[in-house]
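This is the structure, below, for whatever I ask next.
Only a portion of the chains appears, each positioned as in the full assembly.
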Amino acid sequence: MATRCIITGVPGVGKTTVITGALKKLEETGVHYANISFGSFMYETALREGLVQDRDQMRLLAKDDQKALQRKAAEAIAAIDGNVLVDTHASVKTPKGYLAGLPEWVLEALMPDLFVLIETDEDQILGRRLGDPTRVRDMDSYRALASHQSFNRAIAAAYAMKTGCTVAMVTNADHLLEKAVDDLAALLR
Amino acid sequence: MATRCIITGVPGVGKTTVITGALKKLEETGVHYANISFGSFMYETALREGLVQDRDQMRLLAKDDQKALQRKAAEAIAAIDGNVLVDTHASVKTPKGYLAGLPEWVLEALMPDLFVLIETDEDQILGRRLGDPTRVRDMDSYRALASHQSFNRAIAAAYAMKTGCTVAMVTNADHLLEKAVDDLAALLR
């Protein structure tokens, strides 16, 4: 039976590295997952529908168009045969506050089996962001980051209520990447 | 485009003071918000419908009548043109536990854009309540108050999942009221 997994983590937690490692490990044992970035998938859907010409126009979409687009993208992902891993955010930090990565209309279309939060100690995330010049826009204080990770856990609980998916936390701690990769692979196996 | 904002905070956090300051600031720059207390709005709706004769009767309404009244009030607010700020509670502490300020049927009618939690350190809230003789009914321990503020964050996450609204925290710390007012005004601008 195919698994539909949603995987999330705050910027700088190392989500992509953990996903890449886990999917490689799974391929070696014959388990395949389609690896989909929800943001890119939405953008491609919008391009195909003629809603936008470039990525910058995505944030200018009217609220109702954005909702319709989210739902359409979620339905297209749900129609994919086989295991699917959807890479997105539990919540996005915006100037107007935290925004649900998976509002109700997306969850109803996707109905995931498994929701994963990649987490680690806030101090470690801050350290990783400082070392990554592309993360300048994501500079947070320790407390702001703790607040974000905590909000993500709370909203994951709401997702679990809505869909019946399980919610698993994978810790990607400094020097223990292999452990995080193994933990994620075990969840996806 | 008009904004529908829900604003909440535990008793004693200084919600009204922050709202008054922010709305005054916004008026000076030509931005207007209708400022609605959800409780009073419900009461006026109940009076008009002949459901109650005075405010004390509100708590004696049968559960289904209360739900219908909540929904009707939410629909009336959603029908208002222009920016609306709805002053209510994320959750209410009752003898039977925490009660959602915005259960699903209210959210579906209101569909807010923005949900604000006015917060501050529990110690500061306790200090403010001690200095306010009208708050005697709200005397809590530090831990009870921390538990309430934490429950409010969790239920705000569920509201975000349900409606797609953003959830923002505004800190109203001692001696920093102006900062809280500016932060709220920036969210509402």
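Each chain carries a letter (A and B) given by its place in the written order, and its residues are counted from 1.
Here, a contact is a pair of C-beta atoms (placed from the backbone, for glycine too) under 8 Å apart; a residue touches a chain by one contact, two chains touch by 3 or more.
None of these values were measured; they are calculated from a predicted model.
K.L.:
How many copies of the one sequence build the whole complex, if 2 are shown?
P.N.:
Full complex, one repeated sequence, 3 copies overall.
In the analysis below, only the chains that are shown with their structure count from here on.
K.L.:
Mind checking the centre-to-centre distance between subunit A and subunit B? Centres are C-alpha means, answer in whole Å.
P.N.:
31
K.L.:
If you look only at subunit B, which of its residues touch subunit A in the complex?
P.N.:
114-116, 153-154, 156-158, 160-164, 166-169, 186-187
K.L.:
Can you list the residues on subunit A that touch subunit B in the complex?
P.N.:
67, 91, 94-100, 102-105, 107, 147, 150-151, 154-155, 157-159, 161-162
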